[in-house]
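One structure follows; several queries about it will come next.
A single protein chain has been omitted; all remaining protein chains appear in their positions.
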Amino acid sequence: MVFRTSLRAGSIGLAVAALSTGAALAQVPATAAAAVPNKGDTAWMLVSTLLVLFMTLPGLALFYGGLTRSKNMLSVMSQITATAAVMCIVWVVYGYSLAFTGGGALTSFVGSFSKAFLAGVTNETTSDTFTKGVVIPEYVFICFQMTFAMITPALIVGGFVERMKFSALLLFVLLWATIVYFPMAHMVWFSEGYLFTLGALDFAGGTVVHINAGIAALVGALVIGKRIGYGRELMSPHSLTMTFIGTAVLWVGWFGFNAGSNLEATGGAALAMINTFTATAAAALGWLFIEWIVKGKPSLLGMLSGIVAGLVAVTPAAGLVGPMGAIVLGSIAGVVCFFFCTTVKNALGYDDSLDVFGVHGVGGIIGSIGTGIFVAPALGGIGVADYAMGAQVWKQFVAVVIAVAWSGIGSFVLFKIIDAVIGLRVTSDQEREGLDIAEHGERAYNI
Amino acid sequence: MVFRTSLRAGSIGLAVAALSTGAALAQVPATAAAAVPNKGDTAWMLVSTLLVLFMTLPGLALFYGGLTRSKNMLSVMSQITATAAVMCIVWVVYGYSLAFTGGGALTSFVGSFSKAFLAGVTNETTSDTFTKGVVIPEYVFICFQMTFAMITPALIVGGFVERMKFSALLLFVLLWATIVYFPMAHMVWFSEGYLFTLGALDFAGGTVVHINAGIAALVGALVIGKRIGYGRELMSPHSLTMTFIGTAVLWVGWFGFNAGSNLEATGGAALAMINTFTATAAAALGWLFIEWIVKGKPSLLGMLSGIVAGLVAVTPAAGLVGPMGAIVLGSIAGVVCFFFCTTVKNALGYDDSLDVFGVHGVGGIIGSIGTGIFVAPALGGIGVADYAMGAQVWKQFVAVVIAVAWSGIGSFVLFKIIDAVIGLRVTSDQEREGLDIAEHGERAYNI
Amino acid sequence: MVFRTSLRAGSIGLAVAALSTGAALAQVPATAAAAVPNKGDTAWMLVSTLLVLFMTLPGLALFYGGLTRSKNMLSVMSQITATAAVMCIVWVVYGYSLAFTGGGALTSFVGSFSKAFLAGVTNETTSDTFTKGVVIPEYVFICFQMTFAMITPALIVGGFVERMKFSALLLFVLLWATIVYFPMAHMVWFSEGYLFTLGALDFAGGTVVHINAGIAALVGALVIGKRIGYGRELMSPHSLTMTFIGTAVLWVGWFGFNAGSNLEATGGAALAMINTFTATAAAALGWLFIEWIVKGKPSLLGMLSGIVAGLVAVTPAAGLVGPMGAIVLGSIAGVVCFFFCTTVKNALGYDDSLDVFGVHGVGGIIGSIGTGIFVAPALGGIGVADYAMGAQVWKQFVAVVIAVAWSGIGSFVLFKIIDAVIGLRVTSDQEREGLDIAEHGERAYNI
Amino acid sequence: MKIVMAIIKPFKLEEVRDGLTAVGIHGLTVTEVKGYGRQKGHTEIYRGAEYAVSFLPKIKIEVAVSDELVDRVIETITAAARTGQIGDGKIFVSSIEKAVRIRTGETDADAL
Amino acid sequence: MKIVMAIIKPFKLEEVRDGLTAVGIHGLTVTEVKGYGRQKGHTEIYRGAEYAVSFLPKIKIEVAVSDELVDRVIETITAAARTGQIGDGKIFVSSIEKAVRIRTGETDADAL
Partner (left out) sequence: MKIVMAIIKPFKLEEVRDGLTAVGIHGLTVTEVKGYGRQKGHTEIYRGAEYAVSFLPKIKIEVAVSDELVDRVIETITAAARTGQIGDGKIFVSSIEKAVRIRTGETDADAL
């Protein structure tokens, strides 16, 4: 029970869970006295796992694909499906081990290969939750975390759709997971990880998933360059219907992400759930009304973008703030991301095609910092031991900076290497024709 | 435990739950002896909540949107998304409080603001279920009921798609929830509410949700008037594929609605589940075969309409009747709604565009009355204390009449006021162009 | 507790569950001492049931429909919806009884009508799970198995889309369920059934569902004949977007199928879950890479086909093999099914239009045989009592042969009879026009 | 023989068809097109990217008629398709030298 | 030069294209259109609202040819597109005065 001792426990009135970041403790196979999983917890975690898979397939693929031109729809679906499949295999081969085992001298940053190929895991082994003595089957924890590892690299795809080579993407995903994602997950969620020990709050993965992916997408968009015709040609979304379906699926699935990160079927999961409702609705309305005021029309894409921004922002905060704090946090995310995607991006002129940075990166940063604020009991949050707003916000800030730096540098190096070795981008003829035919020899629609 | 005493308990052989209408008791925070939620119940209620959200987004939006012309698809998705977001916020701000707290002198009709902004609710507070001593986290009950409050006004949209102003809709939703929905929910589901004390049976919300919304939609269709070209121009559904997806999602999600209303993961939930299968399948086949006979062809839209009609009809009956009773109830709903939507509506000539009244209103009334009949143990139902068919059907009838009157009058007044203040309808040029471009500046498809 | 004695129990180290095929024991209402269902198990089984429904509607319908030409999209959705509705009713009327009661002298092959109309089933009756003393509500077991009965005949539809008469299909479904499916389910899953007593392993229905349906589809394709223009005209899928959505839904839903077949929310369900991840991802990548090598391009449809092939192959193996064994099994299925669908089928020249045989039949056989191999503890499987690879593979082989023969002969006879009586196929004019207009008087899209 | 090609507003199609039927026209062919002209399009905004959409949905009708019917046809279309607002569309007439009914091989006037 | 415009049943496109290739036609342009004519449409019923759909899907082929090829082209299309049932479609021939190949600027016969 080594890891347990690292928990700053004893704060009874305040939720212990809140202290630890994300799914941190859950990696420890229960020993001694063999705690038995509660079937209600197991049922909830089985479901939560599926919900996160559902976010990726079909959720994210439709959300992204609908925003592209129809000649690239199929390539988006292909890239996301293949990314998910690769990550699934990599996760059980060595990803889980790198993220959720002790790493000896390097343990602040990465784990070891001791559980490679899931060595030692059986039907009977368990993982700890945030509550002393409560465990869940280790396989279910592995599956739940697997779905996080599947969706994160898939998020990055949105930064450079309609022009990146399929083969280059697969290579990038493999390397990025290894160099950037697994270490980052270890740092934040494993009890010996640097950010875990720092005490930064991240309930469900704001840094590991959203800031991480948002930055990688931005770097990718910059390295790969703009789409041909960007800013001159009509690049309207080919199907907002698909984007709508994708968004709805993302929202539904996100409850697995956020409320599932509680690891137990308790009132704490229900708190994460209600916040994932209220922050999201507030962000949708925030974007809707600000756009209505500024641009003159309330748009569906605005609301959908607001929904995603709200979901991203509430991710680190889900089980830690109160429903009213979540409303404020969500509204801020909706409005700020709106200005970012419409004004800042246009001013800077890069082609982060589906606003992965503008929504996931910016929303993730807002959420991360905001969690440090709205966790305050005075603001309806559940509080953490020895809470002081300034100190907590500082820790949150450090976590953000590390995530930005780690992902930014790692991604940049990888993109450059891959570009040199096999090339990142299709030819301009292929880009004109559309990646569906050029790369996959198929079309999404033959109507 | 004030509310408990209002239960006509003591009927051991017969299910106590059946006596109470819907989720009635669940609003009471457990006091004394602090019952602890069972994690299996909590897991099931977390899931049920998501299922009802899934019904609204994307389910209902696709079901409705597919039936409109493509130039209005995006407006339907926008109206339903915005309605859901608004209701989510309103619910936590004062809706839950108005519906599920005692209202003093007015308590037969509406609650108070004592839980506005969810005052006093925490991770630890709980709500009662129908079983003495069994509780669930209050947050999960709030979330579950929130999703009901989100979908009900969204259902109304179908009565006047393709012509109502977005701003007028938002205003209507806000006022209708306040004046019609919250009081109605209080009357039916809160133990001091008028219909609750009357003893009318409504397992999962036939009156509060379906009759309520069906009548409001009919009133809306009448006040707003027909679509330009109605009855003369081709207004065929732009995508029955979307309507199919929406219907399938509605069916899957409806199990959260119906079996979730059991509030516990027990055989009672399983009974509600099997009835939600059999009634629905029977209604689908009922509509299919009657249409095949009368019109000469078996249509998909017929089956899909039958599915929704069956789901509506079984809603008040779900945990109270037997699977065979549900088959009969479903078949009746399928056939009657078919005649209503095809013959009666055409004869009367109003433009309830997506048959909200014909399916939800009529189906809801059939289900409500039918529940009074098929709950009879002699007909395979689980029975209620002191059951006498005539008396029970009379109570059901009273509940229907009150729902029709409350919603009918309230909706009429609201529509008239809004029409006078900001106008309900877009201009005819906008209607011709389609609401997607005219109101939202976007198109659903750019293929 | 008659059936229990038929279990070869006593093998403590090795999972008893593994010994029995599928959901075998679950049909026994618990008697004496009245075991009470665990709410976590009940919650999980309620969810699993919904997941399997979700596979059928909309999953399978979209997967299949997207692969047809748009003029037949609506007919595919109609055929699958109607099949599901018919099976739902038939199941509660007599299907459950035929499958899950003792059949006296015929009990090796089929049950009796003793539970027709669900006689004797109530809120309180329970079904056994694989763990002694653990039960679930009988209604939930009936619902779970109902969804299997709904999807299996729907799978067959893919063999002869775009040309079969709707009326003939309904008749076929009714008869096939009665003559082929219910007896097969009884043989494999009921403790007195022939294959159950033989000791063939089938965790979640490889024989009953996939081989059974795959063979019926092949026979149907042969009897009904090729589509007009097959091999000469362009018959490209009208929407791989729909096929993608369908596949994603199938994957998500399949966890209900596979992990739900564990009947409890335990580590065993989690094992079935992780295998349903890894085998599927491996099969997707297997098909992807082999196609990339052989045909020169990595296709989305290839990955999607691989996903389904992997899901099929892991179905009998889900709770019995280890995650690494599942990867191997999945890769094999991906590669073999690829060769089957692209080379063997073309060589033989029949028009199994959506490759039901090539994916479900062939994948099911691979999975069934593979289960006998990878269950070996030496290969990471959980083992069964007295395991010897040769003997086990032989039992698996016998099960496959029986499934092939039973379904092949039964289906052939039924198709021939129906053809003689009402005709299986639409006229060639109707086929040219498309079944949507010709048979249903509707079109899927009016854009 | 002439072929009359008319570009009209989409919602006027039924009226034009009915008008032509009334003057004895038995057949015509319709195409969905996009028109660019004096009628202004609209602006679509997708996450801050503004697109001026200058092509508007129109319907093109092509109808082959014998010479003596041309004026009636033009009048009929003009009357049925007019709303009086910009964008009502155009009619263009040109000659055709031969017409054939595929089913029967009939030619020219008999083919219409 | 002439431009031959043929309205045919959609499933006949491949046969017509093959026929034209056989007589040495290297290029053509195809449009999806809706035809109204003697061939009756069908009725669609959506929840009790019946729609008589009188426009049927057709394919329009446009092929520019030199004058001497016109008759061969007409024969070829007629032969390939005929089913003998109402709705087989029409062929209309008109003159073109100039043809240009955009890539090279070649004109008239060289441009085809």
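Labels A, B, C, D and E are assigned to the chains in the order they are written; within every chain, residues are numbered from 1.
Quick note on the criterion: a contact is a pair of C-beta atoms (placed from the backbone, for glycine too) under 8 Å apart; a residue touches a chain by one contact, two chains touch by 3 or more.
This one's a predicted model, so the numbers in the text were calculated from it and none came from an experiment.
For the chain that is not shown, the touched chains among those present are A, C, D, E, taking the whole complex. Across the entire complex, the residue among C:Leu301, C:Val335, C:Val356 or C:Val400 in touch with the chain not shown is C:Leu301. The chain not displayed touches chain C at residues 67, 234-237, 295, 297, 299, 301-302, 305, 341-343, 345-346, 355. By the touch rule set out above, chain D reaches the unshown chain at residues 2, 6-8, 31-38, 54-55, 58, 60, 70, 74, 77-78, 81-95. Along chain A, the points of touch with the absent chain fall at residues 229, 232-234, 432, 437, 441-443.
One rule holds in what follows: only the chains that are shown with their structure count from here on.
Matching residue numbers shows that B-E is the pair in B-E, C-E or B-D whose interface repeats A-D, with more than half of the contact pairs in common. Comparing the CA-atom centres of all chains against that of chain C, the greatest distance is found for D.
Chain pairs B-D and B-E differ in how many C-beta pairs are in contact, and the one with more is B-E.
Annotation: 53 Å between the Cα-based centres of chain A and chain E. Between the Cα centres of chain C and chain E there is a gap of 47 Å.
Here the spacing of chain B and chain C, counted between their Cα centres, is 34 Å.
Touching of two or more other chains is recorded for residues 44-46 of chain D. Multi-chain contact residues of chain A, defined as those touching 2 or more other chains: 38-41, 43-44, 47, 236-237, 245, 295, 297, 299, 301, 445.
By the document's touch criterion, interfaces exist between A-B, A-C, A-D, B-C, B-D, B-E, C-E, D-E.
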